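For this view, one protein chain was removed and the others were kept in their places.
Right after this comes chain A.
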Amino acid sequence: MSSKLIMKQVTKTFGDGDSTISILNRLNLEVNEGEFVAVLGPSGSGKSTFLSTAGALLSPTSGEIILDGESLTGKSKQELTSIRLHKIGFMFQSANLLPYLKVQEQLLYVARLTGMNSKEAKDRSERLLKRLDIWERRNFYPEKLSGGEKQRVAIARAWMNNPAILFADEPTASLDFKRGRQVVQMIADEVKSEGKSAVMVTHDERMLEWCDRVLHLQDGVLV
């Protein structure tokens, strides 16, 4: 079984001189193919920093991150953008869909960025939207969707570029308990059916039923 994400001795410090704070302190993590990992932590524990660092948005102060066999060390901003585009799927808090794109267009946009041909893009977006049971809403703008529907579109969008790993930033934060559980279950189903990996950051302990592994972010390390 191959590892989709390896974080070795990753440290991220902010500030300079005497007032440096280490948000991540020699953090180690390995996520395998088909694995759904949850990272728990109270607010302020560094979850966002962890996710940004693992998701190639923020370069670590030291340590190494290997994404789908490719090391992020020493990569330029443009190269990181391209890695995010091809290897990572993101889910953000409260879906964060683009208000001016219809549901299917949200997915087609990702396909355009990756250079997928339009036939393949149509088919793949149709498959994803059908599997997430949101196909009949494909021509709606996000403003007409409920919170749960938006997150389902966000899941579909995150998988659209066929990424190696999905990072979800509090995907249930704006949903009630029932809808939140549904969304987490759908992420888990996609991980299994696509044979990919996922890391979900959350502070909600009730959402962990479908996760393969649950880690806690404490003092800059995962335990």
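Just so it is clear, contacts are C-beta pairs under 8 Å (C-beta built on N, C-alpha and C of every residue); 3 or more make two chains touch, one makes a residue touch a chain; residues count from 1.
Here is the rule we use: contacts and distances are computed from a predicted model.
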item: Undepicted complex member, UniProt protein name, chosen from "Exonuclease domain-containing protein", "Putative hemin transport system permease protein HrtB", "NADP-reducing hydrogenase subunit HndD" or "ATP-dependent DNA helicase RecG"; value: "Putative hemin transport system permease protein HrtB"
item: Contact residue for the chain not shown (choose from A:V110, A:I155 or A:A198); value: A:V110
item: On chain A, residues whose C-beta touches the chain left out of the figure; value: 47-48, 51-52, 55, 57-58, 78, 81-86, 88, 90, 92-101, 105, 108-110, 112-114, 141, 161, 169, 173-174
